[in-house]
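Not every chain of the complex is shown here; the ones you see sit where they belong.
Letters A, B, C and D mark the chains as written, and numbering starts fresh at 1 in each.
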Amino acid sequence: MELTVYLAGQIHDDWREKVTQKANEKGLPLQFVAPQTNHDRSDDIGEAILGEQPGKLYRDDAASSINNLRTQVLMQKSDIVIALFGEKYKQWNTAMDASTAITMNKPTIIVRPEELIHPLKELSNKATVTVETIDQALDVLSYIFE
Amino acid sequence: MELTVYLAGQIHDDWREKVTQKANEKGLPLQFVAPQTNHDRSDDIGEAILGEQPGKLYRDDAASSINNLRTQVLMQKSDIVIALFGEKYKQWNTAMDASTAITMNKPTIIVRPEELIHPLKELSNKATVTVETIDQALDVLSYIFE
Amino acid sequence: MELTVYLAGQIHDDWREKVTQKANEKGLPLQFVAPQTNHDRSDDIGEAILGEQPGKLYRDDAASSINNLRTQVLMQKSDIVIALFGEKYKQWNTAMDASTAITMNKPTIIVRPEELIHPLKELSNKATVTVETIDQALDVLSYIFE
Amino acid sequence: MELTVYLAGQIHDDWREKVTQKANEKGLPLQFVAPQTNHDRSDDIGEAILGEQPGKLYRDDAASSINNLRTQVLMQKSDIVIALFGEKYKQWNTAMDASTAITMNKPTIIVRPEELIHPLKELSNKATVTVETIDQALDVLSYIFE
């Protein structure tokens, strides 16, 4: 039984590569999918496809519609969602993806540092599992196959 | 036809009172519901009901389960959700409530200042309507009854 | 048992008033709701609330988000949808509202003139009932209460 | 991960072949499905299977039930729906298929020429993404696999 895991969260470091590598090392039958992780590409995609827009609002709206399509397609194909929160940026997309997954009854793991316990408390409480590190998230995934 | 509107968002000023007052002035047949807006009460409610918890994580988890029950009950009774974003705080609960509402097919209005266009772009794109001010949100509600 | 009926369709004549008046004459316990029937208001509503937009595309997108919120709210409150097609205009909103209602399992009556049998054949086949005139649609509504 | 894409829209030129060919050139792992694209066959299929019907209404109703079954089967198997609008014909089936897909939470791309911005504004606003050309639609599909 191979499972597909959507990796929601910040796109400013290579945490998804670490997750994938560690899953491979453990031999877990997992396929990982994710949002666009090239930040500039993610911001530019609207104008890259639809042409120049008349201002930031419209440029952002164009990009977001295409990012949302990608996320909707890949999350619907996923069996599990991992949402990683970090200490920088607004991370509202991470909160949005986690909430969407929970409302769709997708089993959802939140990864968040200790500093974020308080502002994330309601979302953590709704998630299936909350952990602090990527290694713990992988331990949870690994446990499914024991 | 009376409609029920859930007012998600920050609880640090009296914006909900303004919404309610303006809706009354317009004579709109609306009933407003909301999360606990007393911030200390919201943070304390876990220990207030369940007793002292062994640390911040557990105190927060206890409070959030009760806040989540309140939100789940009231959002399920609502016909429309308004989610207001401001410039301070993480506001992940606002993102969570808006995403939950959208995924439940609740008509959802996001209110956000111009400064937040970029970080909220994917969520705004998924919402039914995005506006910048409370007055605009009320104009949208009023339009339903024209 | 009072029922709520959403009246989808063109907004270029007073057919909704006729439906309402005839239902009253028959003493049917029906409440009617509808999209914005003032065509200029419907087209202007985006800029009226959100301010001037940078071009027709953006003006139309702003208006449509607010029209869609109104339709979503009122259709979710409705027990039955009537969708009237006429001989002028594209009427894609009528097709959209009828299809949305059918997919939501709302009992749906299509009213269409004989000339439109062929282009509407697949949609008519999916609707619960297809009739040619408003009087026939009212006869169907009346039959529920016999 | 192979995805299945339903191509809704007019059946009067070979746009689907172009989409398929371009997807192959890009090496995208996509399977395309579609309604019956032979227009005569689509109109005749009711009488071809069920025998002669007593008039146009009945001939059309017979054909449409079989076309609807085909669409229902193939759309339920699809991960994404592309709906292309052109400048000729009523195209109510295209609006119907797009609305059905959106209501079923299928990620949906509308392709429409600039001339149709206004009459399609509400449907475009509900779709996940709206573009103007087939090449842009393919760019959106391609973006999922970046």
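What we mean here is this: contacts are C-beta pairs under 8 Å (C-beta built on N, C-alpha and C of every residue); 3 or more make two chains touch, one makes a residue touch a chain.
Note that the coordinates shown come from a computational prediction; the quantities given were computed from them, not determined experimentally.
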item	value
Full complex stoichiometry in copies [only 4 chains shown in place]	8
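Assume only the chains that are shown with their structure count from here on.
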item	value
Labels of chains that are neighbours to chain A and to chain D	C
Classification of the chain B:chain C interface as same or different, half of numbers criterion	different
C-alpha-based rotation, chain C on chain D, 0 to 180 degrees, nearest 5	180
Most distant chain from chain B by Cα centroid	D
Between chain A and chain C, centroid-to-centroid distance (C-alpha), Å	39
Intercentroid distance (Cα basis), chain C paired with chain B, Å	31
Sites on chain B at which at least two other chains make contact	none
Chain contact graph, described as a line, ring, star, complete graph or other shape	other
All chain pairs that touch each other	A-B, A-C, A-D, B-C, C-D
In the complex, chain C residues that touch chain D	56-57, 60-61, 63-65, 67-68, 71, 89-93, 95-100, 102-104, 116-126
Partner chain D, residues of chain A touching it in the complex	4, 31, 33, 36, 38, 41, 45, 48-50, 65-66, 68-70, 72-74, 76-77
Contacting residues of chain A [partner chain C, same complex]	54-55, 58
